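Just one protein chain is left out here, and the rest sit where they should.
Naming follows writing order (A, B, C and D), and every chain is counted from residue 1.
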Amino acid sequence: MQEIQKARLPQLWEYLAKKAPLYLPQQEDGVINFAPWQEGARVKLESLNTVLPPKSIVFPQWETYLHFTQKARELKLTPTKEPEGSYILFGVRPCDVAGITVLDRVFLQDPVDVFYESRRRCTIISLACNEPDISCFCSAFGLEPGFAPAADIMLWDGDKFLLWQSLTEKGETLTHSLTDLLEVPTPAETESVQCLRETAATVQEQKWGLDGVKERAKDMFNAPIWDSLYRRCLGCGICTYLCPTCHCFDIGDFSRGERGERFRCWDSCMYKDFTLMASGENPRPTQKERVRQRFMHKLSYFPAQHGLYGCVGCGRCVRKCPVNIDITQVIKEAGGSISCA
Amino acid sequence: MKEIMQKMRAEAARVLSSGEVDLVLGWEKGDLWWQSYPVFIENEKKAELLTWDLFCVPNLAKYLLEEIWHKKRVALFFKGCDALGFNQLMQDKRVDREKAFIFAVPCSGLVDPQKVERAGLHQGLLRVERLGDELTFVYKDREKKTAAPWFYYDKCLTCRYPNPVVFDFMLGEPVPVNPRERFTAVKELEGQNVDARFQYWQRQFSRCIRCFACRNVCPACSCRECIFDLTSPRWLGKATELSENQFYHITRAFHMAGRCVDCGECARVCPVQIPLTSLNRKLIKDIDELYGPYDAGVDPQKVPPLVTFNPGDPAAFLESKGV
Amino acid sequence: MQELAEISGEKINDCYQCGKCTAACPVNPFMDILPHQVLRLLQLGQVEQVLQSKTIWVCATCFTCAGRCPRDVDLSVVMEALRAILLRQRGGSRLKGEDMPCLIRKGMPEQGIVSGFRKYTK
Amino acid sequence: MSVAAKTQDFEPLIVAFCCNWCSYAGADLAGTGRMSYPANIRVIRVPCSSRVSPNFILRAFQRGADGVVVAGCHPGDCHYVSGNYHARRRFSMLRRFLEFVGIEAERLEVHWISASEGSRFAQVMQDITDKIRVLGPNRKLRDSR
Partner (left out) sequence: MRRIGVFICWCGTNIAATVDIETVIKEAREMPGVVYAGDNKYMCSETGQTQIKGTIVQQKLDRVVIASCSPRMHELTFRKTAAAAGLNPYLVEIANVREHCSWVHKDKDAATVKAVALIRTAVAKAALDTGLEPQEFVVTRRALVIGGGIAGIQAALDIAEAGYAVDLVERTPSIGGRMAQLDKTFPTLDCSACILTPKMVDAAAHPNINLLTYSEVEEVEGYVGNFEVTIRQKARSVDAAKCTGCGLCFEKCPSKVKSEFDEGLALRKAIYVPFPQAVPNIPVIDRDHCRWFSKKKCGVCKKVCPASAVDFEQSDVLIKQKYGAIVVATGFDLIGFEIFGEFGYGKHPDIITSMEFERLVNASGPGGGKLLKPSNQQPPKNVVFVHCVGSRDKSRGKPYCSKICCMYTAKHAVLLKEKHPEAQAYVFYIDVRTAGKDFEEFHRRAVEEYAAVYLRGLVGKVFPSGDKLLVNGVDTLSNQAVEIEADLVVLAAALTPRHDAEGLARMLGIGSDAHNFFVEAHPKLRPVESHTAGLFLAGTCQGPRDIPETVAQAGAAAAKAIALLNKETLLSDPCVSAVDESLCTGCLACLKVCPYKAISDKPLTEKVHGRQRRRLVAEVNKALCQGCGACSAACRPGAMNLLGFSNEQLLAEVDAICL
């Protein structure tokens, strides 16, 4: 384990940014999002969740993957070059790291998404949460606010310094290149990590027991809760677009005369045209089916298919839903139990 | 507020049990301090779910669009801004006045959770209460008091119609109307040069993720099919390329011209904090300047300024400004 | 001609010689060229003849001609422009900067000096 | 880049929406009278200036137009009685609004050109082309793809 003085962070970022594009949480007009570092960047490490999850970097909202030209009756296709993968994500919270592992299940399984695969070669430096928010519930899914096992490097906030632990070979290599900036922590400091992890876990007041939720959720298709939830749903895409695990996309063309390009972009199961078919038929005709789909997918279908929940408890949808549709209420309905610490 | 909440519950139970209405739309308290969300009550026994607190911000009027079809009559609670939205729906012939039984709830301002968070008062917060002009933040083991306006939504601070302009039954006393200047941000932008303004808006529009929350929450956006969702013709591409985002925001705002009731809901729900209010208010300000003052949503019988004309209108496009 | 157009800003060619300016002019008996003739001569480019006339000095700038003109030609402004052209030509010798202190001491009103400068210098 | 250099290298694309009864006919008259104006002007025929939706204008800018002109009958002369009055409100508002979001107002011009004003049509088009040349290409609203 090593540590870096907070005062030296700008130096670190400058160094890292020279090696590869470096993304970290930055503030613009009061909104904190991952953005490429540059001189004078307004970095905001201390805030918990960014508005958009780092999903927007590994799986951008839209990307072109094919160019085409069409002359008379001749069509020529040129695939876009694979995106650059050697960038660094700095300051990713453990829930968001877990979100990326959920995306991995989708995009890295056969057939592998080569664009995602390429972007996924990035290095993830995670920052543990010391004090999760009241709307956070990562622990419900067996995650730990103070630790992200899937990260390459793990950081803990020790007030004046960040404790630094590489978790993977990739992380180790990077750590080795930083000997000038990193220091060896005192044993007391090293030990404080354990304490931080424990405190963070206890701050989350609600202790969730999710035993049997996946199984019960399966039977919730006709549950009355959907009737009360969907009626107030506005049908906007905030919950899905801000979700670190939602991964649905649409494919579209943009053309200018005979040349054009094909792109893919995020889509949302909350939109009424999400399942609209060319015939005009819509298998999810009302918002009820759409709201149900979203929760069932996270709590039942995805676990059934991939063995893990499609929710990481980051709380973004809970905080940003304009009408407070709250997934924790659904989890409770599915038998999730809460005991207050 | 508690008093009004009691009245709400009593009135809701009364109109349901008397059979005057078969649905009451109100707000219900959630698990967390800032959660007060729309609730649909069809049984008088459930009237106890109703709440009235500093977070009852969602406008209930738009739910009428769907609910009205299967109901005899719907009772609902309106703050001042909600009533304007309702009138706009009336003007667009989307709701039938007869089908709504309106309880007016004068409102002197609601609390913006983001402001609470920014002030660092959110950790461990249980609830927020108001007495006069003072807020009390209640925690497990302590309390904190502050002046209320600090934490009100910006839109509440500039609110010009806190007392509903349309209702059947008034709950509580009308509150004083004391709005702050609402065009400050617009004027500030107008004072900048065109490139500075472009950079400002470019930054805002680039953040847009096209979640359409601003549209879906808006009481003036009530089209059955939105132009932005159409595939033939495809007006708006799905990629969030900057020019497409610009098209979205310019067109959205322009569809609001002469129709925006300035309720500020679009800006409230925007997850990336695009200052949509400034776009809407620029149009309101120009309409006021060019065609005389017009407040959408006050009188649904008035002809909105952009579907009428006066032969003596100014030709404002002849104004030329330095680049 | 161009100078005249610049100073007056009037469109001489708009005049269609209805003579209303002359008909309305209260001092036309004292003019050697009648007001409408002034415009006609200007249309023909005969500026010199107009500048030599008594008319432009007789004109009292009462604006009656301007008020009555059906073609929006303000003859009183044209007259003033003609006078200005002459005065500026004659310029220089009439009023010199170095004479100022003396003139002021003699009690010439300051307004007079200012307007004198405006008239007699370019 | 200096203004002069800009002016030489840059051939602006200007889309003109002309109402069939006045401005399109005015453009025809400019043609009949062989009154030349820059080839940068391309006319789209619409029945009335009130047919022009702001969306078409925005789309033109997205697709690379450097300037857009809407031309209709003089107020009071509308073939459809009141169309241009509606257009006048609509584009007064739109032009101010575009300026507000940082687009040079000069890129959108509205003119009343009657069927008998061929020379005015040519003059207006010449003036607009000159102005846009100085202003340079539209980069602000153009789709980057």
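Here, contacts are C-beta pairs under 8 Å (C-beta built on N, C-alpha and C of every residue); 3 or more make two chains touch, one makes a residue touch a chain.
None of the values given here were measured: they were computed from a predicted structure.
One chain is not depicted; across the entire complex it touches A, B, C, D.
Only one of D:Arg90, D:His111 or D:Arg145 touches the chain withheld from this view, namely D:Arg90. Shown as candidates are D:Ala71, D:Leu98, D:Ala122 or D:Leu135; the residue that touches the absent chain is D:Ala122. Along chain D, the points of touch with the absent chain fall at residues 13, 15, 20-21, 24-25, 27-28, 30-32, 34-39, 42-48, 50-53, 55-56, 59-60, 63-65, 74, 76-83, 86, 90, 122.
Where chain A meets the missing chain, the touching residues are 70-72, 256-258, 285-286.
The chain not shown here touches chain B at positions 69-70, 91-94, 222-227, 230, 232-233, 235, 255, 303-304, 306-308.
What we mean here is this: only the chains that are shown with their structure count from here on.
Once the centre of each chain is set as its mean CA position, chain B and chain C turn out to be 66 Å apart.
Annotation: 47 Å between the Cα-based centres of chain A and chain D. Within chain A, contacts with two or more other chains are made by residues 254. Residues of chain C in contact with two or more other chains: none.
The residues of chain B lying in touch with chain A in their complex are 30-32, 34-40, 58, 63, 66-67, 122-125, 203-204, 207, 209-213, 215-217, 229, 231, 237-241, 265, 268-269, 271-273. Chain B meets chain D in the complex at residues 186, 189-190, 194-202, 227, 235, 241-244, 246-247, 249-251, 253-254, 257, 279, 282-283, 286-287, 290-291, 305-307, 309-311, 313-321, 323. Contact residues of chain D toward chain A in the complex are 63, 143, 145.
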